[in-house]
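All remarks here apply to the structure that follows.
Heads up, one of the protein chains got dropped from this complex, but the rest are sitting where they should.
Order of writing sets the chain letters: A, B and C. Residues in each chain are counted from 1.
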Amino acid sequence: MERFPSNPNLPSPQRGNLSNLSRFVQESRPTWPWLGTVFALILLFFVIPDFIASMRPEKQGLIYYQFTQIALLSIAAAGVWLTFYIGRINIGQGALCLVGAYVSAIVQVKLDVSYWLTIPLAGIFCVLVGIVIGWPILRLRGVYFAMITLILTEVAKLVVLNFPIVTNGARGITNIPLPEAVTLFGFTILPEFTADNNRMYFYFLSMFVMVLTFIALFRLVHSRIGRLCKSLQQNEELASSLGVNLVLLRLIPFCISCFMGGVAGALAAGVQHNVGPSIFTVQDSVNYMLYCFMGGLGNLFGPLVGTVILRMGWNYLTAAGDYQLLFYAIALIILMLIIPNGVMSLSPVRIYQRVVGWLGNRRPTLNTVPHNRKS
Amino acid sequence: METILEVNEVSRKFGGLVAVNGVSFTVKKGEILSVIGPNGAGKSTLFKLISSFMPTSSGNVTFRKERISGLAPHIVARKGVVRTFQETTIFRNMTVRETVIVAHHLRSRANLVGYYFGTHLARKDEREFGESADEILAFLNLTAMAHEQASNLPHGHLRALGIAMGLATNPVILLLDEPFAGMNHEETMRAVEMVRSLRDNRGLTVLLVEHDMPAVMKISDRIVVLNFGQKIAEGTPQEIQQNPAVIEAYLGTADESIGI
Amino acid sequence: MSLSKNILRHMTGVAGATALILATSSLTGTLTTTARAADELHIGFVGVTSGPAAAWGTSNKRSMETRADWLNETGGVEIGGKKYKIVIDSFDDQKDPKLAIEGINQMISKGVHYVVGPNTDDGASAVRPDAEAKGVIYFPYAFPKELYTKPAKNAVLGMIANYQSGPAIFKWLKDNEKLQTLAMIAANESDALSQRDGGMAAAKAAGLKVVSGTVTYQSDTTDFAPILTPVIKSKPGAIYLAGVSPAHAPRIIKVGRELGFKGRFIATTGMDAKVLKEGAGDAANGFISVGGASTPELASPMMKEFVTRYTKKFGEYNDESNTKVYALDYILETLKANPKAMKDVNEFKKTIDSFSANNPFVNGGDKPNMKMRYVGMSSFGQKRQIFVPMVINEYRDGDFKTLFVGQAD
Partner (left out) sequence: MEQVVVNGLFSGAQYSLIALGLTLIFGLMNVLNFAHGQMYVLGGLVTYTIVTFGFGFIPPDAFTIFGIDFIFPIALICAGMVLAILGALFEKLLFRTVIRRSKRDESTMLLAAATAFLLDASLLLIFGEKLHSVPDLVDGIISTDLEPVFPAIPFSDSFNLPYYKLLLGVIAFVMILLFVAGMRFTRPGRAMRALAQDRMAAQLMGVNVGRYTMIGFAVGAMLAGMTGGLLLAASGGIQATEGGAKSILAFEMIMLGGAGVTGGAIAGGFILGMMQSVGHSFLGNFTDLVIFAALVVFLSIRPQGLMGKPWG
């Protein structure tokens, strides 16, 4: 094949160890997810519970609960992150969580279905909701999409309040039974949750779902679908000219996001043993968005990191008493000024690159004599 | 030669303004056809109408006897009519190679579920796309920049990247939107060579919309001239250069801009 | 109000909190939580003190803090022969049930067995499982009956519920003012709507006709004319404001009068006279609400001192606190009656049935029918409500006047 002659006039891009490093990281990706997963599983299922078990018994419930909350909020936030990934600001995840929680509660209480089944059921119902809503509104972009989803959370609350026949209206659904044991051929696959141990068991459950969520998301982002989503995020028109079916490719991530919202809602319904119209509000929808921003939109673990930081931070600031919100706000503003692209934009690789770049600029070779502090 | 694209009496109105008015022409397989015209002649609108990025007000476009106007852009692309963009429209935060691999979308044989779970077919696709991307990058002399962020590319290479994306879709007919804009003479001549080689080596049909007269005259097999939304002439470069209506349209500066 | 003094106070507060935060971050978390004096008695507060609903919890928390400071100033509380300093551990749940659960778990982890709050229905329902499993008695300001009837066991209603005061008020109006018809409005929120349903039932029981019962408003509403227009068109004798927040009541009343409504407005929640005066002025005359014990006739010298101390501490008093002053004293008095309850809430529950003590906040608090005791047999089938005099107030010219005093059993 004839090669097009190269153009000597065009500047050749700088190619140093920086690019090599980033290429190395990019191309070596497929090996480390397994390591990461194993590490995460050990940490979440052995190290942390072991650490918690060493605490005073009264404190254990609290710590388990805090971790459970982080897990289920980050599942929902991961969904929001995925819609960011196709370039949509989603402030409506609270609505899906609310729907998921109610589906789980209603199906359990009114139809007497096992809690375990209601988790996927809530997710699937939310996918249906996502298709119906997403089809028309995914054409919107930018703040337009953001605003319409913000309204959705309010709509969900009003629907719950205004149709008491199904949802029990303002009173909510209380006294949802704790999940039962599941046995198969005499083996107990899933243990019975009781008043004493349910905080711990819900911790394991939600962590398990969280790990699954992030594995699924990791796979998605690093598969071809992820690349297509990214192309959508950056230029829909161009993607369309390359034959990408925009309607479908917007809808799929949105529905996955809805599924995650629904699952998080169902988990919350289980954790709380009751649901009411205010368990997920506009504030939650906004929070998910904030978690994503805080963690960083460029990395799929951003929502997890963001959730941990903001949630733990809020808990930590309880010490400030009346000034909790004030301190929280100030901390947010400062963080935003320092790392406007989120915590995960400070990836070790990037920092390493900086350092290498810095060293590379200042000292051409490592063997030069140590120079004075003139710089 | 076989006619593959037919533009039949296509019109487009914006409110009271008629941007394109009853334009018809045909494109034959393997030829390079240029659409030219002064500013505001309706070239860009016509281009969007052909690639179905904009619906026609009346008339239609057929590709291999099949009507494509009114279809969604991605379906038109799927049929083999692929456009590139006039501006430096790229995926800013992707590397060059990644961009080209994404552009292989149309060639995929596995479905999305398959890609997600990494089936045999999907992995085979991925491997082939990678190889094909490397080949295209080499062909367009972009190999050295394969791992650069697209947004860091210099201007000329961006256009090459645009064409690389177009090639990756394995098109039957490639619609180039002002591929030579903003290039100096030397760059233009290289690009002209490149487009030529696309046709010669890959058997592509090329339809381009362009301002740069010398380049058009050099590259085209045939030329269609638009003015005020209407077709005023059609023919080989030699015919067009001597066409009084065209000279009239380019008024006064005719000599310079047509490059006689 | 002294704005500059307030700002100054907060500046020192912020400085103090900063120091505290820095101190806790330099020490390890376990050190600070375990290192506490043995003769401290911690009482929890979990409720909303920020965000749009801050008004509900703030007055609650502040009454507790005022009372605790006061008790500590006089040497603390003697329980079982030992003096304790009272410490209020508070947690802001932002009206979010998820945070309310976290709050109750915070309390559990600190070994706090007695908690006041939460202030909302959803929050109170959400904390129930943990409170029951881990042995916490909580005093919610929420009305759902499920919280107090069996099998629920650890919640004690901290005030008069609307399904108790509502019928009394409606009956009084029917008997004394020949009230025939009633209209209701409520915010589009769970607490308000369930109070509306309660009010509906109470009105029916009292033989009143509800002429307009479906009008609701979004909680962000500030202009009530569109909402009240259809209500007033239905020509009700009185309008019941179900679960209306203290900030909305004056606005609703004012707009109602401007639209030509002449009848009474009724609320079954606590209100602040100053806010009514400032916000609605004379339009609020005749407004009926449920108060605590600060009407001049009822308030004991101790209640008056409480108001003075509260005002001194926080700049201004909130009449809503009248209904919220009791919970802390009930807890402490019950603990005094049975010191074993300090560590074991089952002892507390046992004591509930027989507990009785003088009520220091009302005149005549030593009379048998005014004594502090637990009630709720008729509403819940078990004693899960603190006894407070059901003072039905009427607002007139800047002050609440007692209309009548009833009792909940």
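Basically, a residue touches a chain if its C-beta (ideal position, glycine included) is under 8 Å from a C-beta of that chain, and two chains touch if they have at least 3 such contacts.
Everything numeric here is computed off the predicted structure, so don't read it as measured data.
Partner chains of the missing chain, restricted to those shown and counted over the full complex, are A, C.
The chain not shown here is touched by just one of A:C97, A:L152, A:V308 or A:M344, and that residue is A:L152. Screening C:S59, C:S194 or C:N359 against the full complex identifies C:S59 as the residue touching the chain left out. Only one residue in the set A:L44, A:A71 or A:I89 touches the chain that does not appear here, and it is A:I89. Within the whole complex, the absent chain has one touching residue among A:L35, A:I165, A:L184 or A:L337, and that is A:L337. Considering A:M55, A:I137 or A:A216, the position touching the chain not shown turns out to be A:I137 (whole complex).
Looking at C:S90, C:S125, C:Q164 or C:N188, the residue that reaches the missing chain in the full complex is C:N188.
Think of the hidden chain as still there; on chain C it touches residues 1, 3, 6-7, 10, 13, 50-55, 58-59, 188, 214-220, 222-227, 229-230, 233, 246-247, 250-251, 254-255, 258-260, 272, 274-275, 278-281, 314-316, 318. One chain of the complex is left out; on chain A, the residues touching it are 84, 89, 133, 136-137, 139-144, 146-148, 150-152, 154-155, 158-159, 162, 282, 286, 289-290, 293-294, 297-298, 322-326, 328-330, 332-333, 336-337, 340-342, 345.
Simple rule for what comes next: only the chains that are shown with their structure count from here on.
Shown here, the protein chains touch in a chain-like sequence that does not close on itself.
Put simply, the C-alpha centre of chain A and that of chain B have 40 angstrom between them.
Chain B and chain C have centres, each the mean of its CA atoms, that are 72 Å apart. Chain centres here are Cα averages; for chain A and chain C they lie 38 Å apart.
Residue positions of chain C touching 2 or more other chains: none. Considering their complex, residues 56, 58-59, 61-63, 65-66, 69, 157-158, 161, 169-172, 174-175, 195-196, 198-199, 268, 271-274, 276-279, 281, 283-284, 315, 317-327 of chain A touch chain C.
Across the complex, chain B meets chain A through its residues 51, 53, 72-74, 77-78, 82-85, 89-95, 98-99, 101-103, 105-106, 108, 112, 115-116, 118, 122, 125-126, 135, 138-141, 144-145, 147-148, 152-154, 156-157, 165, 168-169, 186-187, 190, 193-194, 197, 200-201. Taken together, the chain A residues at the contact with chain B in this complex read 1-7, 9-13, 15, 19, 22-23, 26, 219-220, 223-225, 227-228, 230-231, 234-235, 237-247, 252.
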